[in-house]
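The complex appears here minus one protein chain, its other protein chains still in place.
Residue numbering begins at 1 within each chain, and the chains themselves are lettered A and B in the order written.
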Amino acid sequence: MRNVQASERATAVEGPVKVITRSLGFSTSGDADLVNITASVGSLLEESGLAAGSATIFVPGATGALTTLEFEPGVVADFRRLFDRLVPATEEYDHNKTHPDLNGHAHVRSGLLGPSLVVPFVDGVLCLGKWQEISFVCFDNRPRERTVIVQFMGVAQ
Amino acid sequence: MRNVQASERATAVEGPVKVITRSLGFSTSGDADLVNITASVGSLLEESGLAAGSATIFVPGATGALTTLEFEPGVVADFRRLFDRLVPATEEYDHNKTHPDLNGHAHVRSGLLGPSLVVPFVDGVLCLGKWQEISFVCFDNRPRERTVIVQFMGVAQ
Partner (left out) sequence: MRNVQASERATAVEGPVKVITRSLGFSTSGDADLVNITASVGSLLEESGLAAGSATIFVPGATGALTTLEFEPGVVADFRRLFDRLVPATEEYDHNKTHPDLNGHAHVRSGLLGPSLVVPFVDGVLCLGKWQEISFVCFDNRPRERTVIVQFMGVAQ
């Protein structure tokens, strides 16, 4: 068995719950175009006035997905290349037989990576690592206008 | 830097929190059988009487997983085929050396896709895209009776 130690420190807050739902909008160029939305989510959290709770970030669509990455050009390029290798656009997709947009690979890639991400926050700050950024991936095969839902649930300061 | 715009509109509700935990049950045929549970989750949300908050959907087991997909026959077939390609049943799995059920690939696939999905809701409606459906995937290699936990947390109307 691994020795797993719990922190002494517990941040505990209690009160009426507040649920604040916002959205972010931006343009994407498609083909696994990655967008770093960390600063925008952080600003919305500040505006929310919440002290502790969690941020649910959600893509309301079937050709985009979310994860976290160290958002430097190398990792961004490597992550895009991963999907070219695992789920190539050049495979045959049944979706493309009946849908002329030919983005079958975008649907499959999005399903694999997933549309939701939950990030806890404490003292009004997201609990992200120093080099960890909230990353939206547009898997569609064309430029899009995108919306991402950002919902904060927690207790105010 | 990408131009990311925050919505003007913020839906904010406050009050005592309500946590309502339900479950859904259904039969699956195995081998990446996909089940669209969106309508059922929506009905439970309506019954909950909650206005704003989030739905946590969770598979209490190690051979099923959750994601969202455009649930048309082409994408469903493409998504199943993805796992046949990435995590073939015909590979060698250490699990199968000690477990006679021979479903090692089901365990690995489920771990890759993940057991939890969180979907925010506002005004009593899930924030899903028009063509986006909550999809349970049964990765086991035989028919199963499945249970999925659906927990709503938020504020009542």
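Odds and ends about this structure:
Methods note: contacts are C-beta pairs under 8 Å (C-beta built on N, C-alpha and C of every residue); 3 or more make two chains touch, one makes a residue touch a chain.
Predicted, not measured: the structure shown is a model, and the values here were computed from it.
If you put the hidden chain back, the residue from A:S27, A:T67 or A:N141 that touches it is A:T67. Considering the whole complex, the residue from B:A32, B:A52, B:A89 or B:V118 that touches the absent chain is B:V118. Seen from subunit A, the chain kept out of the figure touches residues 2-7, 9-17, 52-54, 67-70, 72-75, 77-79, 82, 86, 112-114, 117-120, 122, 127-129, 131-132, 135, 153-155. By the touch rule set out above, subunit B reaches the unshown chain at residues 16-27, 35-37, 39-40, 43-44, 47, 56, 58-62, 86-87, 93-99, 104, 107-108, 110-112, 114-116, 118, 149, 151, 153.
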